[in-house]
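Since the structure comes first, as structure tokens, the remarks are kept for the end.
All protein chains of the complex are present and in place, except for one that has been dropped.
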Amino acid sequence: MKSGKTGVWIIGALGSVATTVITGALAMGKQLASTTGMITAYPQFDPLGLVELGDLVFGGCDVRRGSLMDEAQMICRQTPGLQGLVEDIATELAMVQEQLTPGTGTNCGAAIEGMINTGNGRAKTAREEIDAVRRTIAGFRNRNDLERVVVINLASTEPPLAPASCHDDLETFEVALDRDDPQVARASTVYAYAAVQEDCPYINFTPSNGALLPAIIQLADQQKIPVMGNDGKTGETLVKSALAPMFTARNLEVLSWEGFNILGNRDGEILDHPENREAKIHSKDQVLARVLGYAPHSKVRIDYVPSLGDRKTAWDFIHFRGFLGVDMSLQFVWQGYDSILAAPLVLDLVRLAELAARNGEGGLMPHLGLFFKSPLGVTEHRLAQQFEILLAYAKRIREDGVRLKVMNKKGV
Amino acid sequence: MKSGKTGVWIIGALGSVATTVITGALAMGKQLASTTGMITAYPQFDPLGLVELGDLVFGGCDVRRGSLMDEAQMICRQTPGLQGLVEDIATELAMVQEQLTPGTGTNCGAAIEGMINTGNGRAKTAREEIDAVRRTIAGFRNRNDLERVVVINLASTEPPLAPASCHDDLETFEVALDRDDPQVARASTVYAYAAVQEDCPYINFTPSNGALLPAIIQLADQQKIPVMGNDGKTGETLVKSALAPMFTARNLEVLSWEGFNILGNRDGEILDHPENREAKIHSKDQVLARVLGYAPHSKVRIDYVPSLGDRKTAWDFIHFRGFLGVDMSLQFVWQGYDSILAAPLVLDLVRLAELAARNGEGGLMPHLGLFFKSPLGVTEHRLAQQFEILLAYAKRIREDGVRLKVMNKKGV
Amino acid sequence: MKSGKTGVWIIGALGSVATTVITGALAMGKQLASTTGMITAYPQFDPLGLVELGDLVFGGCDVRRGSLMDEAQMICRQTPGLQGLVEDIATELAMVQEQLTPGTGTNCGAAIEGMINTGNGRAKTAREEIDAVRRTIAGFRNRNDLERVVVINLASTEPPLAPASCHDDLETFEVALDRDDPQVARASTVYAYAAVQEDCPYINFTPSNGALLPAIIQLADQQKIPVMGNDGKTGETLVKSALAPMFTARNLEVLSWEGFNILGNRDGEILDHPENREAKIHSKDQVLARVLGYAPHSKVRIDYVPSLGDRKTAWDFIHFRGFLGVDMSLQFVWQGYDSILAAPLVLDLVRLAELAARNGEGGLMPHLGLFFKSPLGVTEHRLAQQFEILLAYAKRIREDGVRLKVMNKKGV
Partner (left out) sequence: MKSGKTGVWIIGALGSVATTVITGALAMGKQLASTTGMITAYPQFDPLGLVELGDLVFGGCDVRRGSLMDEAQMICRQTPGLQGLVEDIATELAMVQEQLTPGTGTNCGAAIEGMINTGNGRAKTAREEIDAVRRTIAGFRNRNDLERVVVINLASTEPPLAPASCHDDLETFEVALDRDDPQVARASTVYAYAAVQEDCPYINFTPSNGALLPAIIQLADQQKIPVMGNDGKTGETLVKSALAPMFTARNLEVLSWEGFNILGNRDGEILDHPENREAKIHSKDQVLARVLGYAPHSKVRIDYVPSLGDRKTAWDFIHFRGFLGVDMSLQFVWQGYDSILAAPLVLDLVRLAELAARNGEGGLMPHLGLFFKSPLGVTEHRLAQQFEILLAYAKRIREDGVRLKVMNKKGV
């Protein structure tokens, strides 16, 4: 049942999250770090034969030119406790660096296009870009003799893509692609489409809505390729999805839930652009109404505060009404390292997407709702229930595996 | 299926929680207030035929002499939004006042004994006190022609009763009671024992461990009387039981969870005495280890800050470790009105205890774990799961009821 | 030395702050409330012969039609501890109501113009409006036989008036007024100009920059009329001006100071309009750079959260660097009632403006810097120093008075 090497092809491979994912996986592969933060490290997942971290081969692309080693050092400098780590995996990092290629930022908005220094901004049609990405992924797979490549989007948030009827089904989407209409595709669309066509499980860890368009999900369904998104649930929204059900469990009425986020990394810088922020905030907005069953007054702000670096700080103020109409409040302050929170989820998702692909599952993976702010095809936003759904999935796969083995033994 | 009048006999009837319970029930009975904060107000509970709030008759006892009207006015003055409420239920409050009798504070520690001004501190044996309480409850029932009386302990927290072998089973307990050993019983013991003997469902909403001793639970089992406790989960611990599972659902390691509570009502004043506080803090301590599966460093402080009155303010600081061993933090500040948070739970418990008694259930009611900091006979401390357990109970009773009706129709 | 009756003519007389000012002054005049919150209640101010609160006569105008009694009742309902107060001053409130007239909201932006229901939106030239306001103030003075009238702007924040050369000196301003150019004057300009022309000390308690234009200050200088502004320092900025000097006193470098304000009263509603908010935020922005001597990263947000009513809640996050470049943080949460914080300052300002007028002082009153977010003509923003400046002023006036008395006695 043991899997061979699995490729992880990262869009935005020089970003903070990607660098932390790669650094962490390499460190764990060499037993230099514990698996804290990874859900798939729980013993319930042991019998599933998930791909070992040491069997992951990293590659990817980025619109910026840069050194993975420099990025890793910057993160380790900013994050207490990580100093010294990079030196111990320098060789491995250099090997990953060789797998990286220039990315496309076509039609990603001014903020992201401003970062591009890889010289590939040259005009191509969407079709040409898709083909180029497919060739790149195929090259990565062949060069490294990989059984399977999981593609994951860790790039900065794009401005929202206005929904259009051409996104709704595969056929009209293909026609629109051929026309190369700029409203049809952003860079995230190009990558997602190329990944699925190339038989790669695809994860959209960002709020960019251009990635998992209905047409692309339809393609994934048809081709039996597992895909999932959107937007990793790492900080304030994670707390929200744990806390909001408390008010339901006490019949307390949430009047207002205001959230202020500050952070200073490159993602924060991109989110300082109103059009990019819009996508992010929209993604954060859904949880409350879904969990509470009604929409309290709620505004989410994200501001860029450079001095904070990767530290995400969020203040949430929750105003609620209780017995006899008396109003009360709950506040929380979340102080986390954004990339440190995101990275283990990415590794979990890679392992679980690889498992799904191996098991022949295709289309959306609703059992992974736990990982996302806006889980596609999922109405359950309560964290506790989402966690149980994942555990139940693991249990079912485990039992299916056992049954399968038993059947095999019996010669069925 | 409609129930007749149900008595609610409250130990500590002049305290803040009791006064809010009575005020709220009377106000709701006259449609002057909404049911926000009451779990049994959810539509899932409608088919269960729970006793109507207008069908509750309140009585009880207190070690202090005082006027329910004065207490209600003080609460309404302190709590924004409640002014004017008391005037509209003045007649009803006066009627409840007539049902109140002096309470016993025997063996409750200096703090509570210092409050006694009802003149009944005269020495009696425990047996004599039990008999007196039984007569008082019986009088309350007969005088008001009640179908059933639910007894609920809302008195100030007693110092912990040292566990002794005489508490372990009913037989040795009875012998020890006859000997009138002071280590055997506190006032809470007297009330709980009397209630069960008098066939009254009994709820211990306080952390006083003298109430639901193993011997008394054994008696409740034998006599088919439903009982439950301990310690209403209203504030900081409520948040804990919602938030702690989040760390599990992300495989984040809680290093320290420090909680500081300040409040200024009479309960706070009593808890300012170290021996009384000990019971409270011990009760709050269990949640984390049960939810997380390990015990992080954790200290809970409760300080008396008179200017705050009934407002409970709590600051919790949670230090946790994530991916690559990086540590992060979450803080929350809870600002609630203690009695406003507790009162609807008391009414829920009364209604659900009455239902259980009517259905012939006896002994502990583990489906009510949701309501307690230290739910007896319950290992599940996660709020989301506790809520589902209660809803599942309601569903079962509902279906049993339907089945019963169908069977009745069929003449089975 | 005792003053006769002094008029207080309020622009925005039906707003929360104005209503609280009037309610509070009437209540204190009848000994129903203490002077907590008023700086001029300190014994150092006793010998100055400030006008007694009982000797104030209130009047003013508002663009909304409404009842002062209704507004007062709404405030007292929202604010714990105030219930019952209104009933005791009902007669006095009704007398103030009779003094109120419709206000002008000309050229105040869509948000404020949307509130106008007093029917006086009819087109007038600025000159005509100024004359009308002068007649109204004069009528108020004569009708009530007042020695002096202090005019104070408590209206909602206008959008900023773009600075223009015509504001810079009196002569060109007069010419521009004659031309009735809409860029010349907002409603706040009309009121301020009319007040000074009518020999009334004038206070701009709002951030509206149209009020104390350089030309109007010049007029006040010439006519020996004391004026002061802008923007009462009540909440977050007050804390800032107390806390920021701490970093200087420790040579700690403030990297970022982010402030999030939420509130739900009418002022909050108006500030929800971007153009009005701009004026407010600009006013809040100056303190840090002035106190620290450099401008750290800083963003101030104000969001409208209706459920909070008059409660202003602010979270400030301060990121700072210390020894060896290590960075640390300080956060604060301010929970105040906006009008309750502002009202005593208004009464202090009225009393001190009346004193200045009586003493023949004209132009800006820099000793009142303490009261304002953007004190005109003042570079000192540190609260401690501002307080000492006010106390030094009081001491000087006291000693001048004593010297004067001594001189009088000596027949000088």
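Think of it as A, B and C in the order they're written, each chain with its own count starting at 1.
Convention: a contact is a pair of C-beta atoms (placed from the backbone, for glycine too) under 8 Å apart; a residue touches a chain by one contact, two chains touch by 3 or more.
Just so it is clear, the structure is predicted and the values come from calculations on it, not from any experiment.
**Student:** Sort through B:M95, B:A132, B:V305 or B:I389 and give me the one touching the missing partner chain.
**Tutor:** That would be B:V305, which touches the missing chain.
**Student:** Pick out which of C:M95, C:V239 or C:A289 touches the chain that's been left out of the picture.
**Tutor:** Once the missing chain is taken into account, the touching residue is C:V239.
**Student:** Looking at the whole complex, which of C:G81, C:G139 or C:G377 touches the chain that is not displayed?
**Tutor:** Only one listed residue reaches the unshown chain, and that is C:G81.
**Student:** Return the single residue from C:M38, C:L146 or C:A357 that touches the missing chain.
**Tutor:** Considering all chains, including the one not shown, the answer is C:M38.
**Student:** Going by the contact rule already stated, which one of C:T6, C:T20, C:Q73 or C:T136 would touch the omitted chain in the full complex?
**Tutor:** C:T20
**Student:** Kindly state which of the options B:K5, B:R134 or B:H319 is in contact with the chain not pictured.
**Tutor:** Among B:K5, B:R134 or B:H319, only B:H319 touches the chain that is not shown.
**Student:** What residues on subunit A make contact with the chain left out of this view?
**Tutor:** 77-81, 83-84, 333
**Student:** Even though one chain is hidden, which residues of subunit B still touch it in the full complex?
**Tutor:** For subunit B, the residues touching the absent chain are 255-256, 258, 260, 262, 297, 299, 301, 303, 305-308, 313, 315, 317, 319, 327, 331, 333.
**Student:** Spell out, residue by residue, where the missing chain touches subunit C.
**Tutor:** Within subunit C, the residues touching the omitted chain are 20, 23-24, 27, 33-39, 41-42, 79-82, 85, 238-239, 242-243, 245-246, 248-253, 321-337, 340-341, 343-344, 370, 382-387.
Criterion: only the chains that are shown with their structure count from here on.
**Student:** Looking only at C-beta pair counts, which chain-chain interface has the most contacts?
**Tutor:** A-B
**Student:** Where the centres are mean C-alpha positions, what is the separation of subunit A from subunit B, in Å?
**Tutor:** Here subunit A and subunit B have centroids separated by 45 Å.
**Student:** Residues touching two or more other chains, restricted to subunit A: which are they?
**Tutor:** 327, 331, 333
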